[in-house]
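The complex is shown incomplete by one protein chain, all other protein chains being positioned as in the whole.
To keep things simple, chains are lettered A, B and C as they appear, and every chain counts its residues starting from 1.
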Amino acid sequence: MSENAAGSARDTAAGRVPPRGSEPELVQLLTPEGERVEHPDYSLEIADDELRALYRDLVLVRRVDSEATALQRQGELGIWASLLGQEAAQVGSGRAMAEDDYAFPTYREHGVAWCRGVDPLNLLGLFRGVNHGGWDPNEKNFHLYTIVIGAQTLHATGYAMGMQKDGAESAVIAYFGDGATSQGDVNEAFIYASVFNAPVVFFCQNNQWAISEPIEKQTRIPLYQRAMGFGFPGVRVDGNDVLAVLAVTRAALQNAREGSGPTLVEAYTYRMGAHTTSDDPTRYRLTQELESWKLKDPIERVKAYLVRTGKADQAYFDGVEREADELAAYVRKGCLEMSDPDPLSIFDHVYAERHPLVEEEREQFATYLDTFQSADGLEEAAAPTGGH
Amino acid sequence: MSENAAGSARDTAAGRVPPRGSEPELVQLLTPEGERVEHPDYSLEIADDELRALYRDLVLVRRVDSEATALQRQGELGIWASLLGQEAAQVGSGRAMAEDDYAFPTYREHGVAWCRGVDPLNLLGLFRGVNHGGWDPNEKNFHLYTIVIGAQTLHATGYAMGMQKDGAESAVIAYFGDGATSQGDVNEAFIYASVFNAPVVFFCQNNQWAISEPIEKQTRIPLYQRAMGFGFPGVRVDGNDVLAVLAVTRAALQNAREGSGPTLVEAYTYRMGAHTTSDDPTRYRLTQELESWKLKDPIERVKAYLVRTGKADQAYFDGVEREADELAAYVRKGCLEMSDPDPLSIFDHVYAERHPLVEEEREQFATYLDTFQSADGLEEAAAPTGGH
Amino acid sequence: MTIITLAKGVNMGLRAAMEADPKVLVMGEDVGKLGGVFRVTDGLQKDFGEDRVIDTPLAESGIIGTAIGLALRGYRPVCEIQFDGFVYPAFDQIVSQLAKMRARALGYISLPVVVRIPVGGGIGAVEHHSESNEAYFAHTAGLRVVACSNPVDAYFMTQQAIASDDPVILYEPKRRYWEKADLDESLALEQAAPLHSARVLREGTDVTVIAYGPMVKTAMEAATAAAEEGQDIEVVDLRSLSPLDTETIEASARKTGRVVVVHEAPGFLGMGSELAARITERCFFSLEAPVLRVTGFDTPYPPSRVEEEYLPDLDRILDAVDRSLSY
Partner (left out) sequence: MTIITLAKGVNMGLRAAMEADPKVLVMGEDVGKLGGVFRVTDGLQKDFGEDRVIDTPLAESGIIGTAIGLALRGYRPVCEIQFDGFVYPAFDQIVSQLAKMRARALGYISLPVVVRIPVGGGIGAVEHHSESNEAYFAHTAGLRVVACSNPVDAYFMTQQAIASDDPVILYEPKRRYWEKADLDESLALEQAAPLHSARVLREGTDVTVIAYGPMVKTAMEAATAAAEEGQDIEVVDLRSLSPLDTETIEASARKTGRVVVVHEAPGFLGMGSELAARITERCFFSLEAPVLRVTGFDTPYPPSRVEEEYLPDLDRILDAVDRSLSY
């Protein structure tokens, strides 16, 4: 056994990451051309209206994203981390969750946030710099964005351990990127999850890049195989195929809920935009790569399928476009109307209980500010969301 | 491919760690009964005098260890971390190293230290509290003991990256325990080593326990399989079989030197004593387990083999015993003669270059001390070692 | 009245908290069957089960990171870090996650997590087992940092830390684990001094000596010795390192006009620097002498055979008292 394992690992090692652009074997239910295919392990029964709803989600989150990018260019946001290209990975996994499941996102999970009913303005608020998110995580079962790479995977695992203690039939999804797999925290999360058999799905969006670093800087074998080293299953899914992502994530969540422990899902996808609006990818990658991934667009293939099968007509697509326009307008208006926080809010919420130093500094600063100006108030507005 | 891998990982996960006491499949060249067996992947040609030298090493390091334990009981050492039971894992791997190879130990590698020519008194010095080791790492190609679990695996990997840059035909061994595999640092070391294809052998002595925690608290699959998740080979060797450890480590080092990158060697062994002299294992483990491992003693099997094959006679064994007695006497005498460090040595070596604050504190303290006493000097003595 | 050790005080505090609230968990390395390397969690797993007293994998970032997740799920984890020097792998989880998450979430969530750290030297241990790293955490906004110095405080402060809805770093002076005192078990938690209060342990008029954790006993011994030489020292047990009980501290500083701060941690940017800065800022015209600091040196903690030279002791405290009085 030991020699076999050693031997096979050696083979794997020799294999390395397949050359860029080559087609890795992955779970797929809808081809880039919009053809529905079957997979022996993952079947998916899906009603037409669910299919259309997925399409709608994909279009709407892309529109929120592009509007946010535009707002950043106009100086309304400090920065924006675009999900362009990763809509299917996020909507597929987000829609796979049950209401009681809980998600721990990175800073790019705008599509998952949408599925959990988080107002897109909350996301913009963070990138505008008025707060760090501002939604109630427990209301949405969607944790705040985590910016320190990988840290949230341990929170997710702990949360899942708590669900297990509660005897809840729920599961957690921990989102992270390909780069994040190199962090100690992520690997420790794998260990805790496997040792405690915690109901957590590790959902890695391998978008091929960690800022300027290609996946080869993080691993020499396909990422989903990392799970093998920790004794739980890993599976690679076409991250641009919303149906496959839905099916694979659903199965993984169900396994977790049923006590089979963690699964690593590698959603094989591509970051079509810059890392963030501050980034300039022309410095480190070839447009040719981008072009080849354009052919695998996560939205186009669903549209092609809906059109070919007659499951949606032009009126439907027009309707979704209209909705997207409205949503973009809502996002733009809400963003422009967002007021800056009260300076004294710096001292709010640092502690749950009284803290003399913070109180003292708050008072002193209030007195100091009074010599200049009076503080502004904060406004809020109701919001359309994709939530339950 | 993805499904297969996922499937096989699932099987592995289902398999879990074999129940305690069951015989795992591992590379073995010498049975507990002292019979020489062959292994398809690992052959070993070994001359009789080399064999006897290994036996001698095993006996001598065990004697140093037991003398140190005795000295601790008598209050001469603050604490001692015994290697009892792990002699073969350490001597086998230590003797597999070439002179230019470099080792990064934990706090228990007394047998490896022996092979690298470190004076046992240096080890005792650390546990007595007169210094943190006191040998010159670059003279012995043996780094100082590292107490923070796992930290040294990154140093080892960086050192190996340096060897690679130098074009040196050398390799590094990083030692660590079963518990250490849970640390982020160790997993990051796996990642750096595999991504940079660094010439490093990860040598894990799985002695079944991390203080009071059994291996099941760290992993649910055999540890050597961890390597699979990182894309390099892992192999489990009978850690109580000095010949198998020698052969497996030699091969791994040779692969590393030849540019094949890292290997994880899991030396399957057992911590026969307490975690340290401060520990009380009766609180958490059954003597029955201990008894079953006694039958696999790493020294007895070599002796049985030497006797049965006539490769050594009683005179030889007597000679080794005498040497062991002399070594024990040397260790005891040296330990008792070790003087406490000069109080002002606290300020030595903190910085390579001048540092006004440290100098100031040193001066002030010297002045202060002068009001009480004058400081003692330090003594040193020449030493017999097992080194090159 | 029962005579208990400091270790037993923490143990009983944990037990009381676990009995009072089923959401309280204990987790860490070797906290289960072994009862921790200092036996502080002795017997807890036996009585509360493996589900509530959790032996974790050997990974400190994992301990704190999963504790945060458990707290988000409604649990109140008490994490043990085996020795002071092993908290650093968890540093990011403590300072970037545990400390900041509540503010990040605009108060929608709280993280009632306690991190217990046996702290300080004097037990003849090898490297990394004798560190005093309280300044790192006291400098970190979002955390509360407290240090107990005696068995009775250990008992109450443990419970108070667990009851707090904020993350608390609880320092336990490991070389005082075996010190004994009488505990009046009939006292209710509410009767104990507030968690963030300092305590004037000994009233005096000449010089204020401020200490915390392991150094409180040493400071008291110094005060006794000084009394024989006619010096009347006031000893303040700081108890809370962040936030500070500035009222008690300032009152004492104003009264004596002379302050000596004692701790094992290196002096540079140690607690003594903050106390000196703050006391001077607040009591500038009351001070007869600069606030003096008696601390560990600004070097790595030395090998144990010379640790008694590194650690502040009675003589070094008295020396500083003399210097303070010489102004």
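The working rule: a contact is a pair of C-beta atoms (placed from the backbone, for glycine too) under 8 Å apart; a residue touches a chain by one contact, two chains touch by 3 or more.
Since the structure is predicted, the reported quantities are computational estimates derived from the model, not experimental observations.
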| message | As a test of the contact rule: which chains in view would the missing one touch? | response | A, B, C
| Touching the absent chain when the full complex is considered, from A:Q90, A:N131 or A:T153 | A:N131
| Touching residue (missing chain; options C:L34, C:A211, C:L292 or C:V321) | C:L292
| Touch with the omitted chain, as defined above, among C:G9, C:G69, C:G85 or C:P151 | C:G85
| Considering the whole complex, which of A:Q28, A:T106, A:Q218 or A:N255 touches the chain not shown? | A:Q218
| Contacts of chain A with the absent chain, listed as residue ranges | 78-79, 107, 126-132, 147-149, 179-180, 182-185, 210-213, 217-218, 278-279, 283-284, 340-343, 345-347, 350, 357-358, 361, 365, 368-369, 372
| note | Touch rule applied to chain B and the missing chain gives residues 131-139, 143-144, 146, 148, 151, 153-163, 165-166, 184-185, 188-189, 191-192, 195, 348-353, 355-358
| Positions on chain C where the hidden chain makes contact | 61, 85, 88-89, 91-92, 95-96, 99-100, 103-104, 127-128, 135-136, 138-139, 141-142, 242, 266, 268-274, 276-278, 280-281, 284, 289-293, 297-300, 327
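Convention: only the chains that are shown with their structure count from here on.
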| field | Identity of the chain that, by mean CA position, is farthest from chain C | value | A
| said: As a quick test, compute the distance in whole Å between the mean CA positions of chain A and chain B. | reply: 43
| query | Measuring from the mean C-alpha position of chain B to the mean C-alpha position of chain C, what distance in angstrom results? | reply | 36
| field | Rounded Å distance, chain A centre to chain C centre (Cα mean) | value | 40
| query | In chain B, what residues contact two or more other chains? | reply | 182-185, 217-218
| Which residues belonging to chain C are in contact with no fewer than two other chains? | 56-57, 59, 61-62, 89
